[in-house]
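Before anything else, here's the structure in question.
Apart from one protein chain that is not included, each protein chain of the complex appears where it belongs.
For reference, chains read A, B and C in written order, and residue numbers begin at 1 within each chain.
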Amino acid sequence: MPQNTARMLETHPNPASVFDLGALAECIDACFGCENVCSSCADACLAEREHLTHLVHCIRLNLDCADVCGATGRVLSRLTQPDRGVVRAQLQACQAACRACGDECERHAREMNMPHCGVCAESCRRCERACEGLLGTMSA
Amino acid sequence: MPQNTARMLETHPNPASVFDLGALAECIDACFGCENVCSSCADACLAEREHLTHLVHCIRLNLDCADVCGATGRVLSRLTQPDRGVVRAQLQACQAACRACGDECERHAREMNMPHCGVCAESCRRCERACEGLLGTMSA
Amino acid sequence: MPQNTARMLETHPNPASVFDLGALAECIDACFGCENVCSSCADACLAEREHLTHLVHCIRLNLDCADVCGATGRVLSRLTQPDRGVVRAQLQACQAACRACGDECERHAREMNMPHCGVCAESCRRCERACEGLLGTMSA
Partner (left out) sequence: MPQNTARMLETHPNPASVFDLGALAECIDACFGCENVCSSCADACLAEREHLTHLVHCIRLNLDCADVCGATGRVLSRLTQPDRGVVRAQLQACQAACRACGDECERHAREMNMPHCGVCAESCRRCERACEGLLGTMSA
């Protein structure tokens, strides 16, 4: 999959100069990966019958993060005449969603020994960093 | 549909005090309405065979706006323990996407006499205002 | 919103003859309305602290139904050169998702006295009927 993302960017007839293509490919992959893992973590938390009431906030943040990451991945997958203001604002929203969800999942991985939250925290951290990285190359 | 949104907020077991429920219902409806209309406008532009090359930027902004509005509507539909930073950042991204798409569609409605872009511009303006309104009640 | 959907279909440069436009507008509105209400019902169920373990299946079906209805609404919002097989299969999936979620929500509205599930059941029934109606006009 990461390879396919890079191949799509390379074969685009009109690659945008707005983005560093390496940082962009990483961010697209991180976004769709995080949509996947957060949707999965919401469901895994829902199946933690004994701890369910403690996981309500986590499930909520997982669902937000899945939705925000999915929309961000789609916006980023478009190279044609991007609106810099829209891309930047959506990246900032994605960074915020990944940070909030990553913080919560990290805490559950550590304190409640929940391995699915551990995998999800990694996925959120990667996506948070990728958004930050791409924002950095945009403002340059 | 607007009625159903308000009914869902009223029957929620734990309505959040973070939001003004009237402003929230309007914003949720505006978001899902704009996801619908922007997806439709991208397709209508795609069918404007003679003007297609002039509409590429519009189609791109329509698709971004549909994705961003859909994710924003879903985030807003959740009242349980919202993260204010995530909600605020996503509302700002939605405002930016609706402004960019509304500007472009308004221009095509006026200069190219495209009625579907006129309907879409109205839908984007409504959603932009609704996001601004809800952001205003949040920071209060 | 229903009005906007109809206006978009009417102002489309190339309205497809594959669909009855009235049945199509109703189905598009029902799909986006159901994406909204099901996402909201999943969250309301999540806030039912005392009954949460009884609502796990409902939350799961709500989330599926929101995702399937959103995708169906977007596919239907495109009139340009539709693939009949894709549209038909997606309508059947939407009908199945709405039936499963509507059945579960109806039961909770009745047996557990949950008014948000009652609103959601109405929304699912409307969408299930709209998909059935549109499928009927397609095979004609």
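Quick note on the criterion: contacts are C-beta pairs under 8 Å (C-beta built on N, C-alpha and C of every residue); 3 or more make two chains touch, one makes a residue touch a chain.
Computed from a predicted structure; not experimentally measured.
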Omitted chain's touching partners, listed by label:
A, B, C
Of C:26, C:67 or C:128, the residue in touch with the unshown chain
C:67
Thinking of the whole complex, not just what is shown, which of A:41, A:86 or A:100 touches the missing chain?
A:41
Against the hidden chain, chain B presents residues 42-43, 46-47, 49, 52-53, 56, 59-60, 63
Hidden partner chain, residues of chain A it touches:
1-2, 4-5, 7-9, 11-14, 28-29, 32-33, 35-37, 39-41, 43-44, 46-49, 66, 70, 73-74, 77-80, 115-116, 118-120, 122-123
Counting contacts across the full complex, list the positions on chain C that touch the omitted chain.
56-57, 60-61, 63-64, 67-68, 70-71, 74-75, 78, 80-83, 85-86, 89-90, 92-93, 95-97, 100
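Quick note on the criterion: only the chains that are shown with their structure count from here on.
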Rotational angle, Cα trace of chain B fitted to chain C, multiple of 5°:
180
The distance between the C-alpha centres of chain A and chain B, rounded to whole Å, is 21
In chain A, what residues contact two or more other chains?
56, 60, 63
